[in-house]
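Okay, structure first, notes after.
In this view, the complex is presented without one of its protein chains, the others remaining in place.
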Amino acid sequence: MTTEPPSSEVQLTPGGRLRHFLAIENLPRSLLTEILDTAAGFVSVGDRSVKNVPLLRGKTSVNLFFEPSTRTRTTFELAAKRLSADVLNMDIAHSATSKGESLLDMLRNLEAMASDLFVVRHADSGAAHFIARHVTPNVAIINAGDGRHAHPTQAMLDMYTIRHYKGGFEGLTVAIVGDVLHSRVARSQINALLTLGAEEVRVIAPRTLLPADVEALGARVFTELEPGLRDADVVMALRLQRERMQSALLPSEGEFYRLYGLNEDRLRHAHPQAIVMHPGPMNRGVEIDSGLADGERSVILHQVTFGIAVRMAVMSMCVSGQESGEV
Amino acid sequence: MQPDAHLLIRKGRVLDPAAGRDEVADVLVENGRLSRIGASLDAPGAELIDAEGLWVLPGLVDGCIRLSEPGGACTGSIASETRAAAAGGITHLGGLPDTDPVMDNAAVVQLVYEQAEKAGFARILPMGALTHQLEGEHLAEMHTLHQAGCVAFTNAGYPTTDALVLKRCLEYAANFDLPVVFRPQEAALTGNGCAHDGRIATHLGLPGVPVDAETVAVARDLELVQATGVRAHFHQISAAASLRLLRDARERGLPVTADVSIHHLLLNEHALEGFNSLCHIQPPLRHDRDRQALLEAVADGTLDVICSQHTPLGSSARLAPLPETRPGISGLDTLLPLLLHLVERGELPLERALDAVTAAPARCLGRPAGRLEPGHAASLCLVDPEPRRIPGEDWLSAGRNSPWLETELPGVVRLTVCEGKVTWLSD
Partner (left out) sequence: MNWTEDDIRQLLDHLARALQQQLQDRGIRDYELVGIYAGGAWVAEALRERLGYPDEAGMLDISFYRDDFSRHGLNPRVKPTRLPFDVDGRHLVLVDDVLMTGRTIRAAMNELFDYGRPESIQLVVLFDVGRRELPIRPDLCGETLALEPHKRVELHGPSPLWAELMEQTRQG
């Protein structure tokens, strides 16, 4: 039977270098560590007055965002510019595709513009993989989020943040709280944490917000907040979208906050030095209260800074992998 | 089709599950009628076919296929698809009514018949719409459709959420003793799911179709079958849990038959790994436990029929991210080779396997087909079980959406005769 190659084969050159960044699954630990180490170099570039390096000068990066997102798109744009690349933003919502042009046709048209990188966000799981399989050779695809499947750059910047504050992943207990069912961020985070050697990864959510067979992802399941938080070193909150109330998954935001909302009081159960993270944007008073979001344990603002460096790392590694000529 | 075949098929292994026959014998077809099966037959003037080492089977019956005409949802034409069927030893095809326009009036039935006759490759047995426009609100003109040639009625998997409407449809059908084919899938529980709601869907972030989307529908439909006494066939069972309900129903004496697609017997949810949209079908490929249970159910007869699930799609329907692709596999080219593959893997005994694609589906549709019965128009095929080939190299269906294109599979059809006419001949 015709099968698809494992995602590692699509993402890596035969020599094991990154050429597309689509998902965390099947990537070796050494590669994830290389991304973090490369990002460290770019963090220091961000501290200079001249924040650019010439690595991608002459290259073009195209932002293909089928789902609106100002924050993530801006971060990718900044990352590309700091690498001295030219950036194109395709406003898909108002372009031909919404009028029925197929994804593939649109891709062919864009390829004529000789881009080197596509940063893609799409509502369908597997969209980034599909594009990577059909794009002309030597174009790197970076997944900025596909459906519920993966958001690998977000996961890597979260890993960078954890490594920055905790020194490493050994012995770490990480709790992910919230809508795991719909979260591509959570899936990528779980994969990354386990690959990088975290001791235990937990998911805390009501059953309606947990996917089928979630243990198969490698996480330990809790449906109650307090036991789930006990002794956790890192607490990662997920965003709860308003639509979930409409689909009969939750009665109200209020009830969600009462049962799963994070605040200082509940964090008592976690490790005294536990840090609190959130991929943003936050719903204050729903997943997390303001006191905690703005307090000492929160590293949320730093996540943003690290995000630019991590994306610079991924973009430069992918372009270099594509150019290496390994087929 | 002009029934005019005049053949003496010599020394083939004649396999006819309906008659319990498995023996080397000669088969004589005269003027399109199967006249005799016996040893050392003599027939001056008949074309001699040396069938030594080959199998003589009844023409295969594929329970439910999606029709390519009228309308454009499926690619190809009745001519191209029935030709693919003939090359696969298939002589009779049940045609679903989800055409465009919908087969809820006699004119569409007539069109389908005429196109099939004109092409002359296989017999299509049309299934009429259960409700007007398949919308699940008003009864279709079932009697008229029956007079026009429909052998059964179905809503083709489109939801009939109003249980009262469904009950009335079934009562009406039962009134004329017309069988109804159910494709059990509860619409709201299915949602926009495109994969089995299990670990693979979770890993890939694909919206899932839970088992209860099928069992809830099966349970409801069985209750209505009990209440109305209609003859019922359940099409495309995918979950082990549904089998329990079917077995219970049989024990209660309900007139219920069921089928499963060949793909659900060979593949499970892992086939979707890497976002393999070639394996995107409805109902989805489920856990391997379900697959095993389905195989056991075919072996013990709980699932009477194996079908191809034939849905030929053009490339634009497949070249998209998986959730956007249309579900379905183009199955006519590979029904028999996959069946033989299942048998050679020891997963199903040969006789039951052949019965599931010949006598059993004919019985469910209430048609005289799927058997080698002397005195009737001959519908048979000659199969060489030995050679292995790559189906993609001689693919005939207009739809190439199949995960089996590059897989080496056993069995080559040398000759197909449909209702007395030779529809396929190869060296």
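Observations
Note that the chains take the letters A and B in the order they are written out, and that residue 1 is the start of every chain.
Assume a contact is a pair of C-beta atoms (placed from the backbone, for glycine too) under 8 Å apart; a residue touches a chain by one contact, two chains touch by 3 or more.
Because the structure is predicted, anything quoted here is derived from the model rather than measured.
Note that the absent chain touches A when the full complex is taken as a whole.
Note on the undisplayed chain: of the listed residues A:209, A:292 or A:317, the one touching it is A:317. Across A:55, A:259 or A:282, the residue that sits in touch with the chain not pictured is A:55. Residues touching the missing chain, restricted to chain A, are 17, 34, 37-38, 40-41, 43-45, 48-50, 52-55, 316-317, 319-321, 323-324 (touch as defined at the top).
What we mean here is this: only the chains that are shown with their structure count from here on.
Those residues of chain A that touch chain B in the complex are listed here as 1-7, 10, 25, 102-104, 122, 124-127, 129-130, 134, 146-150, 184, 187, 211-214, 216-217. Put simply, chain B touches chain A in their complex at residues 197-199, 201-208, 210, 266-267, 271, 273-278, 316, 319-324, 403-407.
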